[in-house]
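Supplied in structure tokens, the structure appears directly below.
The complex appears here minus one protein chain, its other protein chains still in place.
And now, chain A:
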Amino acid sequence: MLGVIRQRVTCRGIPTSTLEQGMRVVASRAFSSSAKEMTVREALNSALDEEMSADPRVFLMGEEVGEYQGAYKISKGLLEKYGPDRVVDTPITEAGFTGIGVGAAYYGLKPVIEFMTFNFSMQAIDHIINSAAKSNYMSAGQISVPIVFRGPNGAAAGVGAQHSQCYAAWYGSIPGLKVLAPYSSEDARGLLKAAIRDPDPVVFLENELLYGESFPISAETLDSSFSLPIGKAKIEREGKDVTITAFSKMVGYALQAAGILAKEGISAEVINLRSIRPLDRSTINASVRKTNRLVTVEEGFPQHGVGAEICASVLEDSFEYLDAPVERIAGADVPMPYAANLERMAVPQVEDIVRAAKRSCYRSSSLAATA
């Protein structure tokens, strides 16, 4: 089993021996008997397939989801299997097909609306917020909206400002919505299934760069009835010195940082949030009460971000337990630049997380943010 991980890890050029310890923890959690691997793309595709097969009311709608097999091939094979009534290619109008999806959900179907990227969801955000999120409340329970909005979120590589924004904080602030951010293939399968089955509107934030990444997957995860609970974070790596929270792609970075920190004698606990709304405050606070230090990591803009909310929650519930100020790692407060060198500086890197953890553990000469 570990051989698989060792292989995967070596490909990334990271010395296996040091990582093995941490990975062992991951391994024992991630899978039981099978050494199968699955990419996030395959995980999403299989989840969609199984849910569409199980419930005839589920249908997929979006640009390029049918004939083109999906802009990122997530819906590959689905048009052929389910036909154009259930895999609907749409004209280019986010406002249009989001509105239609919401209408269909009002009347009892279970649409999965795909945005080519969540940046384009801004053209439909009135329907997401005012027509979907608030409807159950405003109609006093007469109109429920069992809809899922999914698509890639956050930065990709070299796509510039209008294709790189992270919307976790925006949607995460809306009562009536549930917001999920998977990291691994297990997350992708379990959370997408849970989202489709959920009676409330769910915003499902994927990541383009993770689609091709492979993760080990257990037999349990492969079962068609598998799903993960919404609102529960996952402790990807246990530790005792500092808590690092992250979601989506940043979980991978946090795990790498934890590996580097371990070499320097700092044992970091990495929490994969999985759910932005509802936020698993109890897991986060329990961890902080154990480690007494917190570093939040996110790709999005810093102001009013997910890290800000986590920080506030920890201050409210676990103030006396903090031994150091909370460190917030976020993207730069600029629209994402295109040039590769600038882009690299606009997104958190592993080194940023390592330095923040060290600052929080008093391992730098000063507490200045530049330390």
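Before moving on, here are some points about what is shown:
The working rule: a contact is a pair of C-beta atoms (placed from the backbone, for glycine too) under 8 Å apart; a residue touches a chain by one contact, two chains touch by 3 or more; residues count from 1.
Everything that follows uses one rule, which is that contacts and distances are computed from a predicted model.
In the listed set "3-methyl-2-oxobutanoate dehydrogenase (2-methylpropanoyl-transferring)", "Centromere protein N", "Proteasome assembly chaperone 1" or "N-acetylglucosamine-6-phosphate deacetylase", the entry agreeing with the UniProt name of the missing subunit chain is "3-methyl-2-oxobutanoate dehydrogenase (2-methylpropanoyl-transferring)".
Residue in contact with the omitted chain (choice from A:Ala35, A:Met122 or A:Ile143): A:Ile143.
The chain not shown here touches chain A at positions 67, 69, 77, 80, 83-85, 89-91, 93, 95-109, 111, 126-127, 130-131, 135-144, 175-176, 178, 198-200, 231, 278, 281.
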